[in-house]
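Below is one structure. I have some questions about it.
Of the protein chains in this complex, all but one are displayed in their positions.
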Amino acid sequence: MSSKYDLETIELPAVWRSLKPIFFAAGLILLAGGAFLSLFARGADGSTDAAFRFFMHSYLANFMFVMTIALGALFFILIQFVSRAGWSTSIRRIAELIMTTIPFLALMFLPIIAILFANYNAPYEWNVPAEVHSSVIKAKIDVGYLTKEWFSIRATVYFALWIFMAFYFFGHSRKQDETGDVEHSLARQKWAGPCIMLFSLSVSFAAFDWVMSIDADWFSTIFGVYVFAAGMMAFFATTILISMALQNAGKLRAFVSVEHFHDMGKFMFGFIMFWSYIAFSQLLLYWYGNIPEETYWYQVRLNDGWQYLAYGLIPLHFAIPFLGTLSRHVRRNRFGLTFWACWALAVHWLDMTFLVMPNAGAPSFMPIFGHLLGGIGMLMVFLSFFLVRASNVPLVPMKDPRLPEALTYANPLL
Amino acid sequence: MASISSSYNPREIDNTGDIPGRRAPLITGNQTYTSVTEMVCRVAEDPQPRLWWILFGFSSLTATTFLMLIVFLIYKGVGIWGNMSPVFWAWPIVNFVFWVGIGHAGTLISAILFLFRQNWRTSINRAAEAMTIFAVICAGIYPGIHVGRAWLAFWLLPYPSLNLWMWPQFRSPLLWDVFAVGTYASTSLVFWYMGMIPDLATYRDRSKSPLRRFIYGLLCLGWTGSSRHWLVYEKAYTLLAALAAPLVLSVHTVVSFDFAVSQLPGWHTTIFPPYFVAGAIFSGFAMVVTLLVPMRAIYKLENLITLRHLDNMNKIILATGSLVGLAYGTEFFMAWYSQNQYESFTFINRAFGPYWWAYWIMVTCNVISPQLFWFKWVRTNVVAMWVVSIFVNIGMWFERFVITVTSLSRDFLPSSWGYYNPTMYDGLMFFGSFGVFLTLFLLFCRYLPTIAISEVKGVMSASDHAEHQQAEVLAELQGKEPKHVGHAH
Partner (left out) sequence: MNNSEHKLKSNKEPRPPKACGWMAEFENEHDLLHAAEKVRDAGYTKTDAFTPFPVHGIDHALGIKPTILPFIVLCAGLTGLCTALLMQWWMNGVDYKYIISGKPFGITPASIPVSFELTILFSAFTSVLGMLALNGLPKFSNPVFTSAKFDRATNDRFFLYVDATDKYYNRESVRELLSSVDANSLDEVMEDSTPSEMPRAILLGALLLVLAGLIPSAIVLNMRSSFSDLPRWHVFFDMDFQPKKKPQQTTTIFKDGRSMRPQVPGTISRGQLEQQDPFYLGYDPMKVTSLDTDKQIYVSAVDSTAASPSLDATVQPPAASPAGGAPNLPFLDKLPIEANEENIKLGKTKYEIYCSACHGYAGFGDGLVAKRAASLAQDTWAPPSSLHLDRVQKQPVGQIFHTISKGQGKMASYASSITPQERWSIVLYVKALQRSRNANIDDVPVEQRGSLTEPTPSQTK
């Protein structure tokens, strides 16, 4: 074919297909290795109960690490249709494939539900009412909000919503691959608005349920936005890395240009700032108000060794990547952008660790190393899901009517 | 553009339908560079319509009343207002936050929509920026006269006051306000002014009278349209946009800190910063619609400020209105989830306490009325959208009233609870600030370029260029003979 838009370049590289089981197996082995290393965790009194507690927190943190990326992808797809964006069409399929891993991630959430029904109070301390000492948490259990049944029903609703939305959008996208009918674009444009409303609501509440309630005394109305902001940054980093890797494997070169990387780099930069804004707003208000039931969340994170992580996030999650991605020359440079995307993904993992792990107790070397292994394992499992989704699907929606726009636009400024 | 021209109707053309793959035209009626210049310059060059004089007479009278009331207030003291214990912050703060919020749309349109490459901003950004500055002026008056001894308001700046070498207290959110609103006002002003420089040069070059030419010549600083200048200018404009985007977020964030750093239930909640920003954008866009709908009709600018522009703004109103609704809901949920009796009481008191009427006006106007924008005919019907935008303006004023007054009137000490009643002066001064706002806006229409002429032309040129390129790529994708080969980078 004489055209530079070669259809062979929009298929997954053959080698990548064969990586699926390897990634999945390696990921599970790393997760198991992490679980083993968390056996070294000891409570303040030297008890071994802390090991299980540590592992469950670690699993939740690593699960949130990849879950937020998939949610970021879902939001990205929705907002593209709300704003009728054209620039993103050639990278949209990658985001669609990330978002359609949500059903697999729902399976990865099952262990957490199972632990609840096995009546363990880790990571959710409210799960065993008999061992709850705080009157506030007791009240929350009594009004029926923090109970395992309701928690599971809510989680099912969230997943059902997300899976429905993801497959509605993905389904239309796939059908358009065959017919090229604009109706598929119009249908998605029509439903993207209401879907965004449902998405904001469900992500906020999922963040309250899954992450905030591990500290069931504590509350912060901005928490959902915080998790959302973190996930969006990680999503752009992931998409940049996947597109870069595909191009290095000889794919997508005519479809994804430096302009797309530049734009994704801008979004990543923007969400680094937005995360900092949200994190700072929460910190400032609680620091200033100085009410014990609000500040103790920070107290836990500023003691026992976690303070290095907490203070470290300021340069690592804000100052350094902010200055690093400030220049358009960096965002238009393949190596520069890859480096900062890796950085963003790493600090996103640190951020999720910061949200969840301090509740598991003081850190020590071996369990934390195990947590890191678990994080890498979870990411590999996540990538294997992505590869499963991507195996038989073209990586660019070739018949999307907005594709020419994506292939011709340029960033004049910034 | 051509396909529309057959059904050309100078009053309204629906260019909101956007077929994927084929962008609807941003401006209607077969415009050329010449006709765009003509259409915009006409506003300031032709004699003003009678309606302008009626509105100006009315608004300048109101503004004068307002200024006289300020003098009276300074003479008599803030006791003429209804502020009382425990509602020490009443209408003046409500009005301040109301106006600052409205002042968010302009810079949002110029900066954030610019960064998102939303070309439709070019027809509306100038008027919105002007509105922003006038709204911020109205906002700035209230804290200035609320300090009691208004002639000492300069002590808010880092000035060693009272010969004690006593500096301002930098941990106070009210001082942050001084810096945030000050920075916002001055940055918006230079942003607005810088954007106008090329258009002022157009005004200068079209001027027939030497005096006009002299004044516009002075204002445009000798702009020639040199490409070397344009390049630096565009860079500076982009930088300003990149700076103004976080700035616009920070201003209402800081305003929300005025409330949220306290420990008062209903004020002390972490969602306040993004929630206030969403509310500010919401009210600002509503005010832009309120102003632009009559403006485009009076000056016959329907081809430049098209239904598509209004439709887009209405969508943003819908989105931010729903975000505000989400924030109300989150607050209520968290008050219940926290199982904190003070939080729960505050929110139940808001909805069912003595100020229930204000609360439900707020919910009706802010959350329910913008939901009408789900229907396309409401979004594209100028009368309907104008009515909704008025409702949103009312609702957003009541939101600030609800936050300020209901929380303060029921503080921790039941013995000091009270019911706030405004006085005649509160009402007249709020009304009067609209006079100031409208007077300045009418003068702006009269003397300054109401639409960013050069930017509209730039977008016309760019969309022509893009259409060409896309047609080429489409041919190539469909397997027709490609015009050129080679890699994109």
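Lettered A and B in written order, each chain numbered from 1.
The working rule: a residue touches a chain if its C-beta (ideal position, glycine included) is under 8 Å from a C-beta of that chain, and two chains touch if they have at least 3 such contacts.
Quick caveat, the model's predicted, so the values are computed rather than measured.
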Quick one: which of B:223, B:259 or B:397 touches the chain that's been left out?
B:223
Among B:138, B:156 or B:201, contact with the omitted chain is made only by B:201
Sort through B:15, B:95, B:132 or B:250 and give me the one touching the missing partner chain.
B:250
Contact with the hidden chain only, please: which chain A residues?
280, 283-284, 287-288, 290, 326, 412
Interface residues of chain B (partner: the chain not displayed):
32-34, 37, 75, 77, 158, 165-173, 175-176, 179-180, 182-183, 186-187, 190-191, 193-194, 198, 201-202, 204-206, 210, 213-214, 217-218, 221-236, 239-240, 243-244, 246-247, 250, 253-254, 257, 453-455, 457-458, 461-462, 465
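Simple rule for what comes next: only the chains that are shown with their structure count from here on.
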Let me have the rounded angstrom distance from the C-alpha centre of chain A over to the C-alpha centre of chain B, please.
34
Can you check the complex and tell me which residues of chain A touch chain B?
1-5, 82-84, 86-87, 136, 139-140, 143, 145, 182, 185-186, 189, 193, 196-197, 200-201, 204, 208, 219-225, 253-254, 257-258, 266, 273, 277-278, 281-282, 284-286, 288-289, 291, 293, 398, 400-405, 407-409, 412-414
Give the list of chain B residues in touch with chain A in this complex.
18-23, 115-117, 234-235, 238, 242, 246, 249, 253, 257, 260-263, 268-274, 315, 318-319, 322-323, 326-327, 329-331, 334, 336-340, 374, 466, 469-474, 476-477, 479, 482, 485-489
